[in-house]
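Every protein chain but one is kept in place in this view of the complex.
For reference, chains read A, B, C, D and E in written order, and residue numbers begin at 1 within each chain.
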């Protein structure tokens, strides 16, 4: 994390005169940061950066993706008591929010694994200003981050197709994309999936299809010899109740916005030692 | 929202060359933004600012705190189709996340109202960089934002008391606080609550007490003639299952971190018109 | 001080190619920073941060609020001569301006103390972009910073009352303020002071009253049993010539914009040693 | 003023939720901004920018440098009452602080004018982060801003000379300066002034000399035929009590740090109309 | 271009008090911006944004990629003469530098076209802080921007292979890349090209091979049935003297750093009208 980013977050929580933190004497103390729930850990890099920013000494052997049990320690830190109080809430907010995402992602991945090698991917439905961290938490949970923003790959979506027609939209995308970008085309029918694959789409995103429709579409693409040339993605209305059904359809990628926006925080806490 | 804030968020989603948006012809279109679930609305001010930033014409009679039914329109917008595509995801992310918080807050408030005038308040457990918006969503849902950061009021918390003792911590806080700040003291026993109130704390925060302990503590403060001089707050382990028990205890404020960190997004969508 | 803040100030003074500083050979030198006038010291934290930013070694046992005599040393620093020249003007500007504020504040506090425990408070009349430092200098001088900005407490002022009426303005403020905020109501008559106190204002600010009117108003509030429930503040037209009169009125807070905007710089200087 | 600068200042004063401003109904109102003291006006450009930022309609025929009498109107503004309240304090802080500088500068200039064409110049003793505005206020008062920062001209000062010797310092400066920069050399004796002039300094700054010494030095430079080749500047310990003595010495520039750091704010006020 | 970006550039050129621009009276004038050399135009979007930022009225029917002849007008602008002078240098610097890149890119593309459909691509050898604009100029010239930064696609380069071995590096890249990223593997021999293709690299970058080696490698990939599954890129030492040789080899992409770093500015000028 860049120093300017760290300070952007610190400024939000500290304000101009954090009397609460400076109430305590400026002595050396140690503290542990630990989880109170089982979880998959995420947010280690930003947590590390924030603790270091406050000149705290850090001990840890955890890293993103570790499976922790309730009670497990993430960090031991020591240094100025004032600095520990200043870092506390921000570090916990990172770890709690991001481990929540990693844990939910991992639950979805666990559901999919028995049936498929399909990747579980997130979307651009992220908290504004916090996407980078949320996508890295998806990776920590075993998921795929999907594209980061509108510039790093090209998706032809329903609103494009409504305005331009499917063929014209793909043609335009192909002529404008860099050779380093994959082109992802969102379709709502098996026939459109075939058109997109034939026209050279790299990824076919089956939008809001039920598992049966997905199976038909995958079948049709296979029948036409197109399946091996494209990555097949499903998206729309997928959650814990039906993700296994989609896992069985043979698709390559299952995209789920709720990895991020329906995750709950993990309970993470900091406890200061009695002595220095 | 300041322009620099808007651009901070836009830059995250657009990147350097948003080919997807510029695929479509630069024609005028209109679109509606609507909810697919019942909810309490929040995020209208940032949504408005973002749409205006992209020079879109806006029609709406909604405001933060409105109760919407599934299918209700929030905005009608019109303008450049490219601009609509650029604004789409960011506006939806604001509305979906913030209306989720307002809706959950409002559910808690609805539970409390039959039994108490107590305020339902949030905490500093917020997404880094997004606290301002999340606190405003709590207000939209009928809740109280609580302090914004470490500088705008003073809390004497467990870690202070561990290091300094209760009396010394309060004494220090009182000598250092501005007369504009209320002093909030976190206590874990009825006796400490009495000490804090007698020493002039403005707010007594009863931490992790069960409802019975809270009733005892409120009773003791009343008995000692201290209740009218302080605001009594409860916090710790409060959720949908027990908030009504706390509402019945006679406290003034019920603080609940999960208003923000256990809220789920509301399903909000943008649909472009077929024609300009 | 955040690194981004330090650099904001450094950039202003250094520009793109500070030839003057780099004229000298890059040798190690030491220097002392000292005052040429008696003063109350302020600005130690930013001065420290700037010197550290330039990798200078610092020796000091001074802190904000110390009373210094002409000739007293604030810092001994050593390190690259070029770095000393780069830090010089910025450090001196901080110390001179902020110690000026602390010194004037302290003079006012000294005038008030024999007659009253009233706090001497500053206002929002501060140099744009420099309020944080100026408010901290007021604290260093023994004063109260008052609210930091429009969001960290609520003042009902003349223009609100003109537009809404006193009662409606207070009612609206009370319904919208967080329980963590005190509500400060500005009044121009004793009767309005009573109304405000009865409606639950936390702070009554008596605006532009002469000492006799203030005594009457305090008396009336006491008579009505309201004095103990509110903090009484006076503001407007208070300076060195009359602050003692206000101190004798029994108010709790005396707010004086000129603490900041009529303070003069303290003469602070840096002298480089002859040898390294 | 750049939008990013305006927002830097606005953010300081508004914070995250300016309830005070939004108490009032969102109606159209007008207001006047006027001075309560005679003064020389400064700060019109930033004031204008801030008022425009808040979409207020502005009427004014004043500009920087105008001499105003107590009671004179600077601006009439109209627009949203909420916006007027938001802009109020920031606009007044700019106008009051900067007009204070312009007024003090002008008093010094008035003292000098009967005796000399010498320019009255400011120094780098400015409020950190606010130099640009303070230097422009000096110009508004009829003064000279002097160099803006360490890069836009070269001064050889006492600490350089202590480390390098006078001749070597000038030699080094001349070899490194751009032809667009003037070289300003600070000297403490008439002999050094001659050396500096002979070596090609463009400006000779006589530091901490009393008027008699200045007269001698100017005389010696004239005698040696050097006066017409250099600009002669005096600095150090000059104030209202002795500036006329320096004006009579024949120097070209009189530099006075106190133009900025001993100026007091002008009393500027905003009054809202009773009706829209 | 974001407003914060525009202001970053404006601040560099204007500084704090642009006396030169404000010498002229504040009257309305018009001006033309025109080229003095034949070129392919680029930089229209930033030029447009800057002119608009200064409230100038703009007339133009040019867009990025247009082929212009010496003397052709790009923009007619009108508005405040001061604003025209302020915008002048910055707009010209954008147009001259970016049209230089577009023009050189286009010359390379013209050389390739008779022999091949291969794309001419740029690299990450760009002016720090200006990559976005330089890559968009490559697109204006008919080239391919290649990846924007280290995060938007994955390249396995010589230093990776040196440390990890080719197979391990590709295996690691494949396990860590998002399905939205193409994996680009740099190889120095035909055999390694085959290994990379067989292991599933999406792009094979032939580094520093001469045209004969490239032909052999392409032949080998074709022979092994791998050519259709990969994009073949060449890079290293390619310039105007040999690009046609590479064009004839059958590769898909020819990457050339010098598109950007050996381009020269186009001569672009602004001429103010005699009258308003």
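Please note the rule applied: contacts are C-beta pairs under 8 Å (C-beta built on N, C-alpha and C of every residue); 3 or more make two chains touch, one makes a residue touch a chain.
Because the structure is predicted, anything quoted here is derived from the model rather than measured.
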Based on the whole assembly, the unshown chain contacts which displayed chains? A, C, D, E
Check the options D:37, D:126, D:153 or D:172 and report the residue that touches the missing chain. D:153
Going by the touch rule given at the top, which residues of chain A touch the chain that is not shown? 2-4, 131-132, 135-136, 139, 145, 148
So which bits of chain C touch the chain we can't see? 3-4, 7, 10-11, 15-17
What residue numbers in chain E mark contact with the hidden partner chain? 8-9, 12-25, 27, 29, 81, 85-86, 88-90, 92-94, 96-97, 100, 124-133, 148-152, 154-157, 159-160, 162-164, 169, 172-173, 176-177, 181, 257-258, 261-262, 264-265, 272, 274
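As a working rule, only the chains that are shown with their structure count from here on.
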Under the touch definition above, the chains in contact with both chain A and chain E are B
Centre-to-centre distance between chain B and chain A (centres being mean Cα positions), rounded to whole Å: 23
Per the C-alpha centroid definition, the whole-Å distance linking chain B and chain D comes out as 45
Distance in whole angstrom between the CA centres of chain C and chain E is 52
Numbers and ranges of chain A residues touching at least 2 other chains: 15-17, 148, 151-152, 181
For this structure, give each pair of chains that are touching. A-B, A-C, A-E, B-C, B-D, B-E, C-D, D-E
